[in-house]
Structure formats: C-alpha cells, structure tokens
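This part shows subunit A:
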Amino acid sequence: MTATEYKAGSNLEKILSEGKFAVTGECGPPKSADGTVIEEKAKILKGYVDAVNITDNQTAVVRVCSMASGVQAQQNGLEAIMQMTCRDRNRLAMQADILGASVLGIKNILCLTGDHMSFGNHPEAKGVHDLDAINLIKMYKDMRDEAKFQCGDDMPVAPQLYIGCAENPFGDPFEFRALRLKKKVEAGADFMQTQCIFNIPKFKKWMEEVRAIGLHKEVKILAGITPIKGAGMAKYMKNFVPGMDVPQEIVDRIAAQEKGAPQQAEGKKLAVEMIKELAEVEGVAGVHLMAVEWEPAVPEIVEAAGLLPRPAVA
Partner candidate 1 sequence: MADEPTAAAAAAAEADSKPATAALPANEGFEPEIIVFACHYCAYAAADLAGSMRLQYPSNIRMIKLPCTGKLEVIHLLKALEAGADGVYAAGCLEGECHYLKGNLWAKKRVGYVKKLLEEIGVDPGRVEMYNMSSAMGPQFAETAREFTARIRGLGPNPVRPREGFTAHEVVLKQMGDLAMPDDAGSDPTPGS
Partner candidate 2 sequence: MITAERKPFDEIYGLTEGHDKVLVAGCDTCVAVCLTGGEKEAEILAAELRIKAKEDGRDVQIEHTAAIRQCEWEYLDAIAAKVEEYPVVLSMACGIGIQSMAEKFAPKLVLPAVNTNMLGMPQEHAVWLERCGACGDCVIGETAGICPVVRCSKSLMNGPCGGSHDGKCEVTTPEKEDIDCAWALIWERLLAQGREELMLVNRPPKNWSKSSSGGPRKMVREEAKPV
C-alpha cells in the first residue's frame, strides 16, 4: 500500500494493513494539570506498543482531555489513539476537536458512547449525548472521505483519520452484538477494540458470529486484555463493572496465590496465556492491552507473549 492509499497513514494503520499482529496499550491522563504523568507513561510503553489509547474522561471522571494528553504522548515518541465519547460533547465540539487533533498530528480516533455520568465524580452534570457512537463514526468518516461537515458544508482540508470503535462481546443482547459491530463497520469503523476478555470461550463464540457475516475482513479486530493485579480487582470487575464477564475460575486462580507480588505474577502469566490463545483465533488482528494504572506490567507481558520487537513501518 502506498502512502496515498492509507486513510491516515498512522503507525497502527500501517501495521494492521500489512497483516502484522498489532499491540495497543492504554493510558489514563492525570486528574490534574500535571504535565509529567503522560511523559512518564510514554517512557514505559514506548517500543512495546504500536499505539496507545488516551482515555476521555473515563468512567465519567474528569482528567486531562484526550487530545492534550494524546499530543503529549506523540511528542514523547508514542503514537496516540485519541478517544472521544458522546457523553461530554455535542456534534459541534466533536467536529471542532477532531479538526484540532488532526492539525496537531493525531491520526487515530476511537469513537465511544461513554460511561454514564452517574458512575463518575460529577453525577449532577448534564449528559450531552447529542450523537451516539454510530453517528459519531459516520460523521468522522464523512469528514475524512467527503471533506464535509455533518451539516453538509464542505471543508477545504479534510482530516486524516484512522477510525476505531469499541464493542463488548459480553454485553447483551448477545445475539445482537455481532450485528451492532456490523452497524459500526457500515458507519465507517476501520478498526475496533473489544472490552477486556476473560471468558475466552464466549469470546470465541462471538468471533464465530462475526466471521459468519464477514466482518473480520472489513474491520481490524483487536482483542482486549486486562492483566489482573490481584484477587480484589478480579472480584470487583466481576461484580461491579458493567458489561464485564469474569469467570469464577479466573478469580479463584488469582486468589489461590498469596496477596501482592505472587498474585500480580499470576495475573501477568494469565494475561500472556490469553494473548497467545487469542492470537490464534481467526480474525483477531491484534491485542489491546489495558494495564490500568499498571503500565510497568506491559513491557514484561508483551515480551513474554513473544510480541517483541514491535514492527517498524515506513
């Protein structure tokens, strides 16, 4: 593929286009005007991931905005995947922000619905939800491919974007999940990341349905993995995080170890095993490693999973 055939020409896009197994990471910006946090995280992850998600007020908790942290990450040599939720911005802000992001060199954008305000630290805020994730994907696709604003007006210079979305293979209604991905693909998603997977059999079943309608050929699917830091975390995710499916065996496996370093080691080991298993599933184009506030675990996991060195693309 030549440069002109890429939609944005980002590192992530090139790696996925060449059929290489991609690795993405995740970074939460700080809850303050602290400019050093992203720098530090970038240093840890650089060279171990192809691009890193920069979350956008994740779980409705206010942090430095994704665009600013994304630009910081890129200034520190780590390609960013900016995130945009539908909860905090209307279509004007979303278009303005993506133009700003594009101008500042960001090329990957993940379009999300967004966790509800009630989960975060500002539950009294008014949720915007002017658009939903599917509207957002289409809007960015039309900006990129048609050089048009959502209202239909033309723009002289279109943003170059590699558009992603998220999907939860464990959400309900289960029979509709593959179809929902289809809607996102039709709207214009180029790549997608799943929520973190613990129930691999259920994920494989979902992939069957995805493959049955040929979606794996139309969108690059990255399987989400979260290394478990301890039994407490496993239990919390099982019981309190919406849309998460954590089989009891996994909780038990971690809990069988001693608290602290032994449980952490088991969590990393489990993550490596899952990555290796998921890499064999037809249609999985990469892994999305969400080491939430545990970025130092990433280099070890990526290496143990045999994913080094990361490919260098032109």
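Assume contacts are C-beta pairs under 8 Å (C-beta built on N, C-alpha and C of every residue); 3 or more make two chains touch, one makes a residue touch a chain; residues count from 1.
Selection rule: all candidates are chains of the complex that A comes from, given by their letters.
All figures in this text were calculated on a predicted structure; none of them were measured in a lab.
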### Message
Can you pick out the candidate among 1 or 2 that touches subunit A in this complex?
### Response
2
### Task
State the interface residues of subunit A toward candidate 2 in the complex, per the touch definition above.
86-87, 91, 113-116, 118-119, 127, 129-135, 138-139, 150, 166-168, 171-173, 176, 179-180, 182-183, 186-187, 195, 242-243
